[in-house]
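All protein chains but one are shown at their positions in the complex.
Order of writing sets the chain letters: A, B, C, D, E, F and G. Residues in each chain are counted from 1.
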Amino acid sequence: MTRRTVLTGTHFMHGDHACAEGAIAAGCRFFGGYPITPSTEIAERLARRMPEVGGVFIQMEDELGSIASILGASAAGARAMTATSGPGLSLMLENFGLGVMMELPIVLVNIQRGSPSTGLPTLPGQADVMQAKWGSHGDYEIIAYAPSSPQEMFDLTVLAFNMADRYRVPVVLLADEVIGHMVERVVIPPAEAIEHWPRKKPDESPNGPLPIFRPDPEDLVPPLAHAGAGYRVHFSGLTHNEYGFPAMSPDTHHQLVSRLVEKIQRAGPDISRCESYGLDDAEIVVVAFGCTARSARQAVDLARREGIRAGLLRLISLWPFPDHLFSEGVGRAEAFVVAEMNLGQVRREVTRVVSQPVIGVHHAGGAMIQPAAILNAVQEVAHGGRAAR
Amino acid sequence: MTRRTVLTGTHFMHGDHACAEGAIAAGCRFFGGYPITPSTEIAERLARRMPEVGGVFIQMEDELGSIASILGASAAGARAMTATSGPGLSLMLENFGLGVMMELPIVLVNIQRGSPSTGLPTLPGQADVMQAKWGSHGDYEIIAYAPSSPQEMFDLTVLAFNMADRYRVPVVLLADEVIGHMVERVVIPPAEAIEHWPRKKPDESPNGPLPIFRPDPEDLVPPLAHAGAGYRVHFSGLTHNEYGFPAMSPDTHHQLVSRLVEKIQRAGPDISRCESYGLDDAEIVVVAFGCTARSARQAVDLARREGIRAGLLRLISLWPFPDHLFSEGVGRAEAFVVAEMNLGQVRREVTRVVSQPVIGVHHAGGAMIQPAAILNAVQEVAHGGRAAR
Amino acid sequence: MRTEIRIAGFGGQGVALAGYILGKAVTLHTGLQAVMTQSYGPEARGGASSASLVVADERIDYPFVERPDVLVALSQEAHDRFAPLVKPAATILIDIGLVTGKNGANQFGLPATEIAEQLGRRIVANVVMLGFLTRFTALVDRDGMEKTIESSVKPGTVTLNLEAFDRGYCYDRETITPERSGIDE
Amino acid sequence: MRTEIRIAGFGGQGVALAGYILGKAVTLHTGLQAVMTQSYGPEARGGASSASLVVADERIDYPFVERPDVLVALSQEAHDRFAPLVKPAATILIDIGLVTGKNGANQFGLPATEIAEQLGRRIVANVVMLGFLTRFTALVDRDGMEKTIESSVKPGTVTLNLEAFDRGYCYDRETITPERSGIDE
Amino acid sequence: MAVAQLVESHPLDPLIRAGRMPHIWCPGCGIGIVMRCFATAILDSGIPQEKHVVVSGIGCTGRVAGYMELDSYHTTHGRALPFATGLKLAQPDLSVTVFSGDGDLVAIGGNHLIHAARRNIDLTVICVNNFNYGMTGGQAGPTTPFGSRATTAPYGNPELPFNLPFLLAASGAAFVSRWTSLHVRQVIRDIGLAFKKPGFAFVEVLSPCPVGYGKSNHLDEGLDEMNLYREHCVLYDETVPFDALGIDLSQNRPIYVGKIVDRDLPPFQPVRLESET
Amino acid sequence: MAVAQLVESHPLDPLIRAGRMPHIWCPGCGIGIVMRCFATAILDSGIPQEKHVVVSGIGCTGRVAGYMELDSYHTTHGRALPFATGLKLAQPDLSVTVFSGDGDLVAIGGNHLIHAARRNIDLTVICVNNFNYGMTGGQAGPTTPFGSRATTAPYGNPELPFNLPFLLAASGAAFVSRWTSLHVRQVIRDIGLAFKKPGFAFVEVLSPCPVGYGKSNHLDEGLDEMNLYREHCVLYDETVPFDALGIDLSQNRPIYVGKIVDRDLPPFQPVRLESET
Amino acid sequence: MNVYGRTPLDLGAMRIARGQVFLIPRRCKGCKICIAFCPQQVLRESDAVNAVGYHLPEVVPGKENSCVHCAFCTMVCPEFAIFTLEVAA
Partner (left out) sequence: MNVYGRTPLDLGAMRIARGQVFLIPRRCKGCKICIAFCPQQVLRESDAVNAVGYHLPEVVPGKENSCVHCAFCTMVCPEFAIFTLEVAA
């Protein structure tokens, strides 16, 4: 193994490893984690790589500690990440909310396995979609991306760090066991071609108490002063005013929480990523993400061969939910088929935002949904055989 | 303080205390908790009362321990409860999922405060609605009730225990600080008038390995054999077959998870509770729950005085979401006004299930939404001044 | 009819207990409804303390006191904070040993803490105040209040509390004069 | 064109590494696409191990092997489990030192582990097998495989591995006869 | 086959879920040995089998719950102790054993461990310490010796490990002993003593994980680690100070084994009122 | 007013957020005293103020982060230590102090406490032990003496408390001392030593919570508990065994105070590769 | 053969310390621990493998009467695969 920072070149690479390399390439220099299948390979790769690039790898005592450690590292200015799976994510939720409230950029990787509970540790799932948005108490918005290949494990990890810094928000990489454990071609670009969006720093010089949480009216994102930078900042999970100090008033609370939500919602189009496949003339739009999108694409190809006008809308960003994609109108959609390895989480969202019939192809998890199952649903819709919603 | 078990009679009682008394009256004999405002008074009341009625009060080291302890007590046959607020609930979510997977009846009280994160510890919120359903990883269904008065803190706590036992599922009492900390008339019925639905026991005698998780086809609920009953049962958070043993197959997983969801969804009408107020001829239907429903009722009265045909649909059960109430048609509803102390969680659900315009009256928390704010929205709708959705 | 009452002071003065006894008396001994709410500091620690009570002859929806009809102030801080918020015709009752009120037709006082100290327990000033209040408001009759006190205080302290109630109830009702209230005008 | 390959054996036999090297060679030294997947026991412990590879000349969507075109079996258990699942015309390669295969036109064997032991390291049996496989399939040429091996194994073991590859590649290709395979028929 | 008679069942089968044998543990793994000691101790305990309950967390060791023919609960990672606490307090007549791994009990479950010990909850805890996380593939954990290798410590573990008997003694456990999977008779005896001890009783059993810890640290077979125990174990006596009880497998230091704490402290009892207050 | 001159500011004001004074703590609460010691120790430390960072959890003590004129982080209940761990490792040149309550650090945060001590993370920890959860209104916690009253222990606490120096010593801390809010000079000195100590340094400061613990246990004013310290504190020396360090305020037992552990153990260092591997 | 309880009734009365080794082949994983720790070195690895390929232990030829029924092999086998019963000398 070489000690290069960015492993520029073409690789045949494990999804989890591609994620780890994405982190290193993005400048992540702090990883705090706790092993859990099927995310452990990310930690193992970084245990080897961080010492090579001068970063910190620490295995914490549990997931509560993992997320707290990366928040602390982020407060100190580091790009910081943890990786886990459903049970671990369930343990991180309180501090996930702290990250939202303190507006500390972090990247949290969830390689989804069969859930709920201990479920199917080594088999895939996609049922933690709603959890990423609603798991911690209270209203908030975060960002979540769902990779469909090892290449995207790399690319979206880089993007996740950039988005986290741009919007001062936790970003979830919501992968699944299939993608995490799959080995495929990964092309890593030259170091200089990897984007690195800097954190916004305060303008004022560190002198006296600053309204350090006063948002930029443009994007509602306040600048971020790091520990040791001399600003003597205060960060709190309590409702706080623009100086960071506790302010126990309903008005301050409403303002703060609304801003935290709005800064992400307003940026929806900037954050949003999707892939359209044959949508131009599509009458039946298959919506899918993560590993299921691979089956969905195959199903669309097969349907097209039968003369069915099907297309694929692959959601790469899941949160904030891309309402705008649907409200702008998708192809000539007469019906949507949502395929996902859960019992209807994204379907619930699609139903909320479209008026066309929405048909679900669901499986609770353990094995990828096969192209045939999706094709089936598309055929039934095409031939009018299936009731909507 | 007397040492009676059921404090039959009329009281002027604190909401949290009414919850504690509801638990004692329902036969709860195990409380494991960790203090957190504004739920602490439940623990404090039970620290006093459990020793009087021969029950167990234990203050655990954290919320992770609290929920695990009540699951253990439930496995041993006890009606068991914990009480917390948002931050604590966020820490309980992994074992909440275990409760779902093991099908162990427990009651979990969340007295909601201003959230996210540490937020507003002593002030009210209603923003943990989605968390109750989606907080743990994976797909599942649980039951949640939202009391609007100390009387309901008592009544719904009793109901929560009964539902938990009937459906072998965690039940959340999703109250808020206003209701938890309010003192009002509470009438406690005679002990014999308090319903007590027993847990379903296995028919077979304990002899050899039993398919102890085989569901009753009627209601999909399997019988529950307690520790020490001689059945030598096995309970696991892993995907398991009907003997309780791990079975790492996608099919078993799909069957199990689908059943866990369906047993609750199917029972929706049995579980569902709501209050209709002036709905018969209502053209504008205000939807509200918890403390906000009190303001909403006042707003409806005020609107009626102005000749506006308004009514209130007070949701007492929030999960499973009572789709059926809406699909059956509510009054002559031309529009819905959803009032809630969050940024639109129940509104999102209502939008999903109705086709009429849905207007939200939202506040992130800290103070009850005032009747005037709701009246305002109703007036605007009545006079056509507000855009829908 | 909706009557809003606020009792305010410091932690340790039994403000919450006073509000509770009054609300309980209303609930058990009148046909009226009562709701009590409290305000809290950070999490649930001590400090300033206030109890608010809404009493009405019909269902009470909105439970908070917005503009009190009656204010009972047991500390200066409480008085200064809440007096400006009362209804125009509101009644203000103060402990004249602790509070310097503003002169006015609706402001009445008694040295509740002093009286309580005479009875041997400073802590019963709240009940002295309840006796005083019972005379000023027609919410609950004397009998109802006494029964409620009996069932609400520690068994050993019933006599003391009833005595305190009586002293407040029978206190010579008089408007505060500038002289008695010691205001610098 | 979609070719499905499964390499199966026990943990410790380097099954995953073999799959990885083959997939990497395809990726770096041919114009083809390759996807490798693995199957796991509970959480991620040892035990039976298998690596599956899909190779195609176009984008690979569905990544799993359904019916292999090529099966490499390094243990009896693996053979017995997977041989029935191959395509009708599939090629089956076995380590005849460890596996008792079924006679058939498409079944070929070499004593990979034995050869590896001769080379001094049992662990390179997987690379012996890769050499054998390279001869049987036209996926990657010898040069591509060798380059890939060089960049994939620990620096100190390159020569050994290339030797192992060569032994497998040059192994006298012959159909398994009942005699050699030692089947009880 | 010579003179080992081939049979289909084992004298202890009534205590285990024989139909689920062979279990999932790797060849040479020590967990099965410890489970066997547990089964024997149950038989010897005189307490009827249906009054024994076993609670496990997640991990290879955590699978014990699925293999014992007892009321058995395979909970979540780290939460076996509070689950068992609730179970025991709700049915105090049951004999409740928590059987789990070092990672489960001491890493993610560490808080419950020290608090259950402090409260002196009347439980038996059997901790299989195999110096790593076996189930997830050999990562370092809080018992991994300083400098040892693991999949998350490829250059050697930079952390100091816990000294479990010291930690348990400081936390308040009533009974603490340490043995290895080679000390089967002592393990059986101490599990029996733990059943009887009112209060929190902790039995640490060092045990080989050849596929995890072993593979990374030149102990390729379970047998190798068993031999290491044979060579390095020294019986503890009261002259050995607590801080000498740390373990470093790679060095030639003694591994102290023995009964280390056995003291009378009041076990946790929920408050009960006997008379009117 | 006689001869105390009335002024508007205090010599230590540059170290605190003077504009936020008076703080929220109750009259007689000892937290302010300990914070003052911390401020003085910072001044004495020679390390520039902007290189000091304070991290707190949730609780009355946790509010310290909001009152110190430092980069300050008021995290969630129990998680100050792992937050501080990440912060420190990401910027090793900062002097990072965790300042929090007994409940925060030892109840919900107990796992992080023992593991941070085990790893010997280079942090200073100041633990204000007021024998209860002050912030939430005086509930019992893991430091509440056996038999003491609390709002969740109305009939007396049925649990045994931790002996923190013993626990920290067993966990692996490099430096452990215990004082009370009366021992201001010693607290200042030991916080200073803790700043300098490479590794995990833990300073326990017993402190009155008159509104919580005091109210339920006949210590109505902060002063009463300060007087109790004056009467019961005895200086620790090495002849005192660890298990004598437990505290029972209601009895006439000595409360040992002093520097209890000060040893050289390697502090945690993330692995760094110096050369090609 | 079915074996119940810890000491079969019919053999319980016997007191002569000689053992017969029993093996459940499908459970054995060939770890050789029983072999290594038998104080009498009664056991050795055999060529026979079970269905999943593990080499089973066997009694060393000539040592058929050497087992002293110390039960160490029984206790130390991780698989509940081997045990001894007392037999008449």
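Please note the rule applied: a contact is a pair of C-beta atoms (placed from the backbone, for glycine too) under 8 Å apart; a residue touches a chain by one contact, two chains touch by 3 or more.
Given the structure is predicted, the values throughout are model-derived calculations rather than measurements.
Only one of F:L182, F:L249 or F:V271 touches the absent chain when the whole complex is considered: F:L182. Only one residue in the set F:M226, F:L245 or F:I260 touches the chain that does not appear here, and it is F:M226.
Of the listed residues F:L43, F:L193 or F:L265, the one in contact with the hidden chain in the full complex is F:L43.
In the full complex, chain C touches the omitted chain through residues 75-77. Contact between chain F and the absent chain runs through residues 1-14, 16, 18, 21-23, 25-33, 36-37, 40, 43, 181-182, 184-185, 188, 221-223, 226-227.
Going forward, only the chains that are shown with their structure count from here on.
Note: the chain lying farthest from chain D is C, by mean C-alpha position.
The interface with the greater number of C-beta contacts, when B-E is set against B-C, is B-E. Distance between chain centres (mean CA atoms), chain D to chain G: 39 Å.
Chain G has its Cα centroid 59 Å from the Cα centroid of chain F. Per-chain CA centroids place chain C at a distance of 85 Å from chain G. Of all residues in chain B, those touching 2 or more other chains are 37, 40, 47, 51, 57, 61-62, 64, 87, 94, 98, 102, 117-118, 121-122, 236-238, 246, 248, listed in ascending order.
The set of chain E residues that touch two or more partner chains comprises 26, 58, 74, 76, 78, 107-108, 110-111, 115, 136-137, 142, 153, 155, 268, 270-271, 273, 277.
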